[in-house]
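Yeah, one chain of the complex is gone here, protein chain that is, but the others are all in their spots.
Chain IDs A and B follow the sequence of writing; residue 1 opens each chain.
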């Protein structure tokens, strides 16, 4: 008993050193950028148990909200680069630089896995007098200022999709901001707004029940979940240069994390993302599974950043130019 | 018949029954400890119950929800620290009761009335869910704004002696609520360039500071005074009392269900509105409000538990969360492979009645666990102040940290604790501050949405307001309350009316 105790103490002493070959030797903390009940939270909580199984170590999930996710990012980067603190987030940090929110984004971290990507979609009130994108555009032109678009604030998904749309057509509409797409979609059903660019996952159940209608999928092809809805590029072929584009979920660690830890984490997440119930969940919610890491992930991140940053910059609501950060034009 | 068999699922299986009981028991403690929220507990349970069958997971979570909402009243009554924002109104009259040595009776009464509220919520959920959720959807931004204004008018009943001091406190609270990045335009408001302020100041940190810390600091004045001995002879309230307060608790419960069912408001606002309602309809309270009136304890407790059933209404029928906890429930259903949405009742017909049955069961456990162990709890107040006060501080610090795992919340809590201490010293009420914080974004955002919808035209706003029946009702309620409380009415018009009646 005494001997075992001594080895335990010795073990603690050793662990503080750099024995990364047996990573992980203690609990890992996963910092979720968004609050409980949000889609990032749901995705991360559903993959973590599978990762825990692969790693043989617990992941303690902690929601740390604030500053459009910047506070969680800052927190993880302030911790030791030892692979015991993971950042579990959504797409937002890729806009931090141009929106002046932070000088760090995912490109300054190590991507463990980009799990999945969402597809944006235009939805409208169920009894709106238009049924597809073309009819919406015609109606909005005939009734300037009358169509009320829901939005989720500058830099949010809706603002970028609207910037894409407005790069193609001139529209005069009224924008009503909401605190997230949940409340906005509720308002859409209550008639407070008419149209809303949202993500497929958040709307699919309401669409199936006929409580709202889909006008167009913001993608180059149709979605499997909604075979009857045309992609927006049918109406506006010019949108092709931006698409496919969509919000994503990813797991990151601080730069400088030992190679062994990064590799183990990447392998564990890669395997976990193949588990059937995770795939099932993502498909039902309308997300496209990416499950990429390494170079592929970096390319995806850079591509997303270029498209979004320049769109926002050209739409005139960036605080700083993407050029300042050497973000190439898409 | 199907409905009944689904209803009974969790009653008949010993495992499900046990899990519901366990959940409720845990929930009471989660609710009672400030900083530990039901939302947080339920999301931890998602990971914990990941590999379980969905019914097992739900039983545990429903128990935590029901128990947690009730549990908030415990610390509110015993220590003046509301365990959650929905128990703020409970502290206003509950804590004075405990100071008089009536903690046991207060907890007993609040338990019974919470359970009554819970049953009303469940009952309304089970008979009228679809029509209420459709009704809740018809609330437009202007209606939410008016609900906010209606709430802000509670400042009048929370002010105590000086209305000017109350108005100052309320306006200050509303201002605190606006701190951070404006959710609509991302404009910085009172952030002074500090990133940690972008998400605003957490209402729970403000609450723990203003109520818990400032009260504990105030207690330091009376270190030599002996602690109040608690009378624990009576725990289960007199039948007479229950009967007397039943109408009030039923009315409060209905306020709770409706406010709970609205997607933009929850149990905290419901409880405060019920408190105000109680104060307005109670003509001659035995004890003054704010000094230990039982009506002031009953109304918020019935309302916040009724709001649980209310929150489930839009969630089960439309897949729209009624509050933060039901939002997490929606996530949990997704993870377990169900599709919460408007089709849930079609695709998973058992879900609705299973939940109703389970909520009923959890509510019964609230009654059982709530009434046992009161003696032990009451003893907390009898604990020597020299030990209790440092412990309250420790718990407040840890609780503030737990809200969002950040130290900044501890600083806010302490700052508001000290400020609250001086407010108390100079006769400023602290209730309106927290009321303001809770109602701030509701009023601000919906006011702006309402005016944006009319493209900035006040004329259009009012013409639309007067053509919608719902808006008209809300507007007239506001006007009525405003006038019936204002000095013009009470001093001049009312006496004249009474005189003319007498003639």
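The rule is short, and it goes like this: a residue touches a chain if its C-beta (ideal position, glycine included) is under 8 Å from a C-beta of that chain, and two chains touch if they have at least 3 such contacts.
In this section, contacts and distances are computed from a predicted model.
Asks: According to its UniProt record, what is the protein name of the omitted chain, chosen from "3-oxoacyl-ACP synthase", "Proline reductase cluster protein PrdD", "Tripartite tricarboxylate transporter TctB family protein" or "AMP-dependent synthetase/ligase domain-containing protein"?
Replies: "Tripartite tricarboxylate transporter TctB family protein"
Asks: Going by the contact rule already stated, which one of B:46, B:395 or B:435 would touch the omitted chain in the full complex?
Replies: B:395
Asks: Which of these, B:16, B:40 or B:316, touches the one chain of the complex that we don't see?
Replies: In the complete complex, the chain left out is touched by residue B:40.
Asks: Taking the full complex into account, find the residue in B:178, B:252, B:326 or B:378 that is in contact with the omitted chain.
Replies: With B:178, B:252, B:326 or B:378 as choices, the missing chain is touched by B:178.
Asks: So that we can see where the missing chain sits, which residues of subunit A does it touch?
Replies: Counting only subunit A, the missing chain is touched by 4-5, 8-9, 11-12, 15-16, 25-27, 29, 60-62, 84.
Asks: Could you please point out the subunit B residues that touch the chain left off the display?
Replies: Against the left-out chain, subunit B lists 29-30, 33, 36, 40-41, 44, 160-162, 164-165, 167-168, 171-172, 174-175, 178, 182, 184-185, 187-190, 217, 220-221, 223, 384-387, 389-391, 393-395, 397-398, 401-402, 405, 407, 410-411, 414, 418, 421-422, 424-427, 429, 436, 440, 443-444, 447-448, 451-452, 456, 458.
The definition used in the following text is that only the chains that are shown with their structure count from here on.
Asks: Take the average of all CA coordinates in subunit A, do the same for subunit B, and state the distance between these two points in whole angstrom.
Replies: 32
Asks: Spell out the residues on subunit A that touch subunit B in their complex, using ranges where they run on.
Replies: Subunit A reaches subunit B through residues 35-38, 41-42, 45-46, 48-49, 61-68, 70-71, 74, 99, 101-102, 145, 148, 153-155, 174-179, 182-183, 185-187, 189-192, 204-206, 208-209, 211, 277, 280-281, 284-285.
Asks: For a test of understanding, state which residues of subunit B touch subunit A in their complex under the given definition.
Replies: 39-40, 42-44, 46-47, 50-51, 137-141, 181, 183-186, 195-196, 198-199, 263-264, 318-321, 324, 327-331, 334-335, 337, 339-343, 404-406, 441, 445, 449, 452-453, 455
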